[in-house]
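A protein chain is absent from this complex, but the other protein chains hold their places.
For reference, chains read A, B and C in written order, and residue numbers begin at 1 within each chain.
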Amino acid sequence: MADLRSDTVTRPTAGMREAMAKAAVGDDVFGDDPTVNELEAYVAGLFGHEAALFAPSGTMANQIAMQLVVPAGGELLAGGDAHVVTYELGAGAWYGGIQTRTWGSDGADLDAERIAGMIRPAGYPSVPTSAIAVEQTHNLGGGGVVPLATLKDLRAVTQAQGVALHCDGARIWHAHVADGVTLAEYGALFDTLSVCLSKGLGAPVGSLVVGSRERIARARVIRKRMGGGMRQAGILAAAGRYALDHHVRRLTEDHERARIIAEALAGFGVVDPERVRTNLVPLDLSKHDLDAPTLTARAAERGVLISAMLPRTARLVTHLDLDDEAMDQAIEVLSELLA
Amino acid sequence: MADLRSDTVTRPTAGMREAMAKAAVGDDVFGDDPTVNELEAYVAGLFGHEAALFAPSGTMANQIAMQLVVPAGGELLAGGDAHVVTYELGAGAWYGGIQTRTWGSDGADLDAERIAGMIRPAGYPSVPTSAIAVEQTHNLGGGGVVPLATLKDLRAVTQAQGVALHCDGARIWHAHVADGVTLAEYGALFDTLSVCLSKGLGAPVGSLVVGSRERIARARVIRKRMGGGMRQAGILAAAGRYALDHHVRRLTEDHERARIIAEALAGFGVVDPERVRTNLVPLDLSKHDLDAPTLTARAAERGVLISAMLPRTARLVTHLDLDDEAMDQAIEVLSELLA
Amino acid sequence: MADLRSDTVTRPTAGMREAMAKAAVGDDVFGDDPTVNELEAYVAGLFGHEAALFAPSGTMANQIAMQLVVPAGGELLAGGDAHVVTYELGAGAWYGGIQTRTWGSDGADLDAERIAGMIRPAGYPSVPTSAIAVEQTHNLGGGGVVPLATLKDLRAVTQAQGVALHCDGARIWHAHVADGVTLAEYGALFDTLSVCLSKGLGAPVGSLVVGSRERIARARVIRKRMGGGMRQAGILAAAGRYALDHHVRRLTEDHERARIIAEALAGFGVVDPERVRTNLVPLDLSKHDLDAPTLTARAAERGVLISAMLPRTARLVTHLDLDDEAMDQAIEVLSELLA
Partner (left out) sequence: MADLRSDTVTRPTAGMREAMAKAAVGDDVFGDDPTVNELEAYVAGLFGHEAALFAPSGTMANQIAMQLVVPAGGELLAGGDAHVVTYELGAGAWYGGIQTRTWGSDGADLDAERIAGMIRPAGYPSVPTSAIAVEQTHNLGGGGVVPLATLKDLRAVTQAQGVALHCDGARIWHAHVADGVTLAEYGALFDTLSVCLSKGLGAPVGSLVVGSRERIARARVIRKRMGGGMRQAGILAAAGRYALDHHVRRLTEDHERARIIAEALAGFGVVDPERVRTNLVPLDLSKHDLDAPTLTARAAERGVLISAMLPRTARLVTHLDLDDEAMDQAIEVLSELLA
């Protein structure tokens, strides 16, 4: 079987299991888990921020950050295809009271000037814009990487207008590897970031919110209210730290494999290999006779698992647990189905 | 003084005051106000719907309708410049738990096909689209009128996909008069409408939600929870009915006056008279050296009141209470300031 | 017909209608309605507070006040039979994010010491108590009046602990008349009050939130978000002012009539006349063979309208529009049904 549904399917390696088995732990709700505390400090440091907070999922990390930077009744600008708008079940609106106003589904192809033009300042009868969220790399945008220059432009305009900038950095590690931008360079551009250990990095569970000491203190309260306070979370944090120490540089392999798949399938008109920069391979089926659920179901029958993200968008993801055989099988099966 | 801030500034006429003074009333929270009941039935009938509900404001009417057609955690598609996104203080998100995904700020220039392409069906991990809201006429869109053909296209695609269609029809009367489309024709295209009596029609207070009997029964509960249950509201309903009986056809006068103003100011590059179709005159100051608050403040010093809607958008509104002298004053003062 | 369902059923008098017909008005959303502004200042003054805000209903006035004094995620202490807990459809929780912790259903028989003991200070893992709400007079408590001494005790403990005190004063006028306590004396005890013009005072529509200038400025924003911003609300405010000028002292008549009814029905074991202090006559049917809906339905068949508040609690209310004949009819019909 070849499981390319997501990089979240990876299972912990032997080394990671060992790290978990011997992790020093304590009650993290009381702030007593040394492995969690160390991971939080380490990740904050990677991004040049003061503090970080461990959370059970990327959705919770994003939602906490959004509640930190947008008051209930306030407005967040984001892409219409952002994870926070598409895949978090309306939590921003329901739990955060946060209104989203969205630009188009441009993936990583952000237009900083256009976004800047969308900002509504306070002092008018309109809802003022409190924050902007970008996604790095961009999930529905096929793993695209927002160029550093674009982010710097966005930072300049948001800072000038007093608007917070949040990065949904679930796969920021992939951008770091793909573009050679340091995590600290990215960190310097955002007020808050969420980063995920359980996607490409291969840890079983865990994301972090990164920000200022004051914000992370508030984040701790929000996390508890959302039900994200875990006890001996050091077990998970140990895996996360192991992943950071061992699984970042190797993401280039996933990127290469994604490119190989894209090239193999390019002839069917569903993907442009030039745009596959990280570990996601989006299949645009808008002009194909198979829709995403049908392709997904047929591939599954033949042992190749992929994801139907939207009616006409399927997605393949390369990751740590994929071997050559799975690669071959995926390419073979999909080529036959798309032909 | 010339008050062109909004058509909401109109004061009840003598005839309207008389209608209020002699209105038969009862306790509308108990369903006992004959004038309210009659108005609700009358307005429902105008739009060919089963029922309607009186509400204290356009914002509440919109919010009730949104809660009717979108569950908490669900998604509403709307223009980024829609009233429900811009001027209702995030109530949809905060009180309704409703996520908004927005198309551009196109005003009344809707692209039905593009909007249809934004719909996300249920059955995927993404937030499914529950409803679409359009605005007729479009406030930030300078009083533009969405063409009937566009609305019919939208209706076709939403019906095919099981997505509800809501009309923020605060100024739908103006569209009716401008385009000669009957209210029943409009009504047939929407699942819910909000309509306002206290804008161009000149009533002091009141909007209605229009829809099916089942939806309006639920609307009554939502209205109570939002604090919109009023007692002898027949006083207000009488004014509303008077407005419907006497102030619809005369909107053409407001439209003509808006056009006159637009033509007078066209030379300053801030408004295209061809696009002024109803009673709103938007001033696009994006290329002018005065921004909206400055222009508004200077005009006010000289007795001409206009609205700063956004930093570079000002708005003039013609209405029932504007006389020739005010028209002259507004044109003179604004011409001098914009020159 | 004798309508004793509520004092909300009263219809405006000729004098009140005249006041409405000639009211000076403006757009209150812009702060331009002179009659509203005057009423707000007048009511604030009555209670010795800085400011007040007109709202379309008592529910909205209470909800605004609750949002002013309790942050989302915070706690309000109230009686289990308080209007804000019983008859506002969970708006405090849903729209305000406000947790309610309740003492028993003691009506006006508050135990200040016990309530003080319920306060949870900040600085513990528990939800801190932000505010306490009392109701004067107490609706489900049969129109009972909280003694001034009790309120002073509550004020002392809440002030000492930094907890806000809100008064749901929908019928505070009745307490004022019944106990001879001035409105200013009451006002001095509370951080916020809601007061209602459309119950015993006989105005068609309207309540006010009373508080500090800073709080009322925030209240204006909340009112808009809840959909309570009305335009020429001076029409309603004029009726409210007329009611304040003409209908306060006469409440003693309603109180006497309520006592007369209670004495007439005392023999059936459903009401203690000694406890009927204002214009509400609660019927406790917990030991009667008729439940509240049955009694209500049978009385209605014979032209006497009363309210089933809860399964075993019915309520009669005396008011401005009740004449001797209605009194006779009510007593006669209810005596026969309860016999």
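Here is the rule we go by: contacts are C-beta pairs under 8 Å (C-beta built on N, C-alpha and C of every residue); 3 or more make two chains touch, one makes a residue touch a chain.
In this text the structure is predicted, and so the values were computed from the model without any measurement.
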item	value
Contact list for the unshown chain, restricted to visible chains	A, B, C
Option from A:L53, A:A116 or A:M230 whose C-beta touches the chain left out	A:M230
From A:L89, A:A299, A:L320 or A:V333, residue that would touch the chain that is not displayed	A:L89
Listed residues C:V127, C:A188 or C:A300, member touching the removed chain	C:V127
For subunit A, residues in touch with the removed chain	5-6, 8-12, 17-18, 20-22, 25-27, 29-30, 32, 55-57, 59-61, 63-64, 88-91, 94-95, 198, 204-205, 221, 224-236, 239
Hidden partner interface residues of subunit B, rising order	72-73, 97, 225
Missing-partner contacts on subunit C, residue numbers	72-75, 80, 85-94, 96-104, 118, 120-121, 123-127, 293, 308-311
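Here is the rule we go by: only the chains that are shown with their structure count from here on.
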item	value
Rounded Å distance between subunit A and subunit C, as computed from the means of their C-alpha atoms	51
Inter-chain centre distance, subunit A versus subunit B - centres from mean C-alpha coordinates, in Å	39
Residues of subunit A whose C-beta touches two or more other chains	72-73, 97
